[in-house]
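Single-structure report; data block below.
A single protein chain has been omitted from the complex, and every remaining protein chain is retained in its original position.
Going in written order, the chains are labelled A, B and C, and every chain counts its residues from 1.
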Amino acid sequence: MYSFMNDYSEGAHPRILELLLKSNLEQNIGYGLDTHTEKSKEYIKRLIDNDNADIHYIPGGTLTNLLVVSAFLRPHQCVISADTGHINVHETGAIEATGHKVAVAPAVDGKLTPESIQSILDYHCDEHMVQPKMVYISNATELGTIYTRKELKEIRKICTKNGLILFLDGARLGSALTAAPNDLTMADICQLTDVFYIGGTKNGALLGEALIISNEKLKADFRYLIKQRGALLAKGFIMGIQFEGLFQDNLFFELASHANSMSGKIATILERCGYSFYMPPCTNQLFPIIPNDLLGELSKSFLYSIQSSIDKDKSIIRIVTSWATTQKSVDSLTDFFLNHSIKTDMDIRNVGGRG
Amino acid sequence: MYSFMNDYSEGAHPRILELLLKSNLEQNIGYGLDTHTEKSKEYIKRLIDNDNADIHYIPGGTLTNLLVVSAFLRPHQCVISADTGHINVHETGAIEATGHKVAVAPAVDGKLTPESIQSILDYHCDEHMVQPKMVYISNATELGTIYTRKELKEIRKICTKNGLILFLDGARLGSALTAAPNDLTMADICQLTDVFYIGGTKNGALLGEALIISNEKLKADFRYLIKQRGALLAKGFIMGIQFEGLFQDNLFFELASHANSMSGKIATILERCGYSFYMPPCTNQLFPIIPNDLLGELSKSFLYSIQSSIDKDKSIIRIVTSWATTQKSVDSLTDFFLNHSIKTDMDIRNVGGRG
Amino acid sequence: MYSFMNDYSEGAHPRILELLLKSNLEQNIGYGLDTHTEKSKEYIKRLIDNDNADIHYIPGGTLTNLLVVSAFLRPHQCVISADTGHINVHETGAIEATGHKVAVAPAVDGKLTPESIQSILDYHCDEHMVQPKMVYISNATELGTIYTRKELKEIRKICTKNGLILFLDGARLGSALTAAPNDLTMADICQLTDVFYIGGTKNGALLGEALIISNEKLKADFRYLIKQRGALLAKGFIMGIQFEGLFQDNLFFELASHANSMSGKIATILERCGYSFYMPPCTNQLFPIIPNDLLGELSKSFLYSIQSSIDKDKSIIRIVTSWATTQKSVDSLTDFFLNHSIKTDMDIRNVGGRG
Partner (left out) sequence: MYSFMNDYSEGAHPRILELLLKSNLEQNIGYGLDTHTEKSKEYIKRLIDNDNADIHYIPGGTLTNLLVVSAFLRPHQCVISADTGHINVHETGAIEATGHKVAVAPAVDGKLTPESIQSILDYHCDEHMVQPKMVYISNATELGTIYTRKELKEIRKICTKNGLILFLDGARLGSALTAAPNDLTMADICQLTDVFYIGGTKNGALLGEALIISNEKLKADFRYLIKQRGALLAKGFIMGIQFEGLFQDNLFFELASHANSMSGKIATILERCGYSFYMPPCTNQLFPIIPNDLLGELSKSFLYSIQSSIDKDKSIIRIVTSWATTQKSVDSLTDFFLNHSIKTDMDIRNVGGRG
């Protein structure tokens, strides 16, 4: 049984674990004030091309999201999110628990647009409604899609025009930035947002998200807020060491590329076999449409999740690859689909062998 | 330079790190639903002699404290704490940020008593004041003292009589239970409280506190709350594996005993050298009273913290040992004090050599 | 200029004001513990046919809504509302400010149904999402529609089956219960809900909503919560006196009937004149569809609000009547529409004269 359920089934990439081992009996200052953390931040600052950014490591994505929203909004202000946004659906009301409404815009492909943001601004017109003050986007999105440079610049523009803080959830930023159609750099992301984070948990670390605050006005007192929400780890250095591992060389991008490469191979075969996708394959999350008849058989050998039902015959499933996904497991999965093609065998062989 | 600042300066005990290494490329189910977590809970259930307890692993102490208080209190209810209680002072208002007041009782030795609890109950008499509903104690306390079996039973009694939830913060429970004067077992703690936790962070783990809910009425839906506060780690299994390491054999207690043994040696020498203590030495935190003249010299070789000033001549400092404290560093520290004895040399030599 | 903007433009009904005058220099106990409040509650208990209900007077509707939701839900639980529900749109995130998400169901006519509730229950399936625990409905709804006895019983049924608290916002309950198609009594409302309120502000009082908690499990400590949210008026007796006025005889229903009668007359003429309605006229709120060309002219003599735009030619406007609406103002408004009929004059005269 092999799991394509998510990108956090394994521990840390061996090179990261090695660093933890090597420094294990060193004495480090607590609460992220250690030299490993310092050093790792230097690597990140180089990458984002911003020496003045404030960087904080937070144990997980939900903690990071609730921290950012509650730190920067006044009580009557809300955050705008796509309906599929992680903060809207899959965080058990973590944002609302800090007192803020999530104003939701429909978004078929998981992405906000200037138009969808504008329609929320138009609707919220007086003091009887919450006041939109932040835009939350994720890249890659919860549907595996990514923002182009042009799209992100347009969102930046409407944010600037309306005094909105632009916050990018980068839990899967590695996968987004190494996707084939991507035209954004880490430095672009930093420049175009007010605050964003680089996910470690889903790209090779045991835990940890690197939160980067570039907007000067948002920097004050952030460590107070980290502490208050319980996000200031005593042994903060274990995150610092891991981000050292991810960014001292190219490891972060290598791991994300591997995940994308694995999902790309699966997508190619699925397409060859006649399967269509809910969203065009792009990053390490695939959303193929599968006959319900096949689900039982698939479940015998693989873990995956069912995203939603299309109709009584078909469902959208989610297949996720990661830095740890093996070629062997990909072969095994693609073999399964080759054996359950919805085209004829001949159709498939004609377009070429297994990728 | 050696640090006696705290008990979280190093990584994990090597035997724990080894388990992380060994299982690193295994695929585990996310969010703490994996088999390592399951197994580690079995070990703990045996230790607390309670098969029905609910056990959850939470990344840190402040997160655990704010989770417990906000999960079990209604909005108008407060938690009673000693004035020195960690939730009252050192968590940046984490409890209040969830909407609850901390009702504070003065406590010279860091401990609550039936009398101090009763006085808070007496004062809060009607709906114009918050309603006390939970008692928070820590063992060992923030001053290194511990509760006796008799004391804890008396607190249980007043809690039961008044419908109060008894919550024990066990961030340093290992050190408490292995202290020389201790007469409590882990099973006692479980039986006498409604909810408590066993600290991993300060006793050999990279991170993680094992929260144990024994009161049936408090169990429902706790995972929702963990998720909402951002405390549900995607790779929850990294805590499960570590608690497996701590409790599959006696490691947890061995590590705490080591810390106590190291602090005991330091305390013995300090006493021999004529130093007195703010609180009688008992667990891995020592609070000796040191002439201000000596602080500069001490700081040249050791990290420690200043607890508070006694007068213009003397201060209380805090010295903390841990599972990782070496005999060599203890020797070095005790040598320092032997060389800066406030008794005559002869006095000291007469009572015996270095422990 | 006459205002049909809302049902809270005037002070109190003269018979209520008279009671305030009469008792003005009496000394009354504070915080709603006075004899007027006591007496008025007896009147209400008779009306709802429930001697054991707990009754509390709250200054306004938003305060009542936020109090009820935050008093009865645990932090991870949400309240289900129609998308048009007042708590979802027009209370500046008051519910979210207490920490709870509003789970929204689309509802064309402002009403929830067992099906729309079930779809929200189905969606929220695990601890990564909030847990639905309360259903919020308003009667009359924000679109002027009302629930039938059958509809309310079906909602009660799905609530009971799923352990959901049923909360009815009765800011305009008077208008609902005196509407022509209504088949519910105040006692029915009390029996079929767990908690509901009877709006005073919009039906003849200066301020005040009578909150009625019939579910035994929800009664404990509610006065603490009222105080905590700032809703416990020092001079609570001024609400008690007003509810005495509303319920010592039939005044409450007389006032609501008057409002409905006034809106009924307007609706009849509008229909005769060829206007259609966004929602069928029923209570004291009308939502006629008006050519945009006419809005300027209408605004010269009347205040009203624009609900939303239909297309470039037509808008939905909102016209509200109240206990204080005069026949003269209604005549003046109906004359306006008779003079701006979108049928021919002949059509109108044929169906009959002004109501």
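The rule is short, and it goes like this: contacts are C-beta pairs under 8 Å (C-beta built on N, C-alpha and C of every residue); 3 or more make two chains touch, one makes a residue touch a chain.
As the structure is a prediction and not an experimental result, all values here were calculated from the model.
Considering the whole complex, the residue from C:Glu26, C:Asp249 or C:Asp313 that touches the absent chain is C:Glu26.
Note on the undisplayed chain: of the listed residues B:Ile58, B:Ile80, B:Ala97 or B:Leu251, the one touching it is B:Ala97. Although one chain is not drawn, the whole complex shows that of A:Lys22, A:Arg46, A:His128 or A:Lys219 it is A:His128 that touches it. Of the residues in subunit B, those that touch the hidden partner chain are 75-76, 78, 89-93, 96-102, 127-130. Where subunit A meets the chain that is not shown, the touching residues are 70-71, 74-76, 98-99, 127-128, 130-131, 221, 223-228, 232. On the side of subunit C, touch with the chain left out of the figure occurs at residues 2-3, 5-6, 8-12, 14, 17, 20-21, 23-30, 59-67, 91-94, 97, 201-202, 206-207, 224-225, 227-235, 237-238, 324.
Operating definition for what follows: only the chains that are shown with their structure count from here on.
A comparison of C-alpha centroids places A closest to the centre of the full protein. Annotation: 35 Å between the Cα-based centres of subunit A and subunit B.
Residue positions 75-76, 98-99, 127-128, 130 of subunit C are each in touch with at least two other chains.
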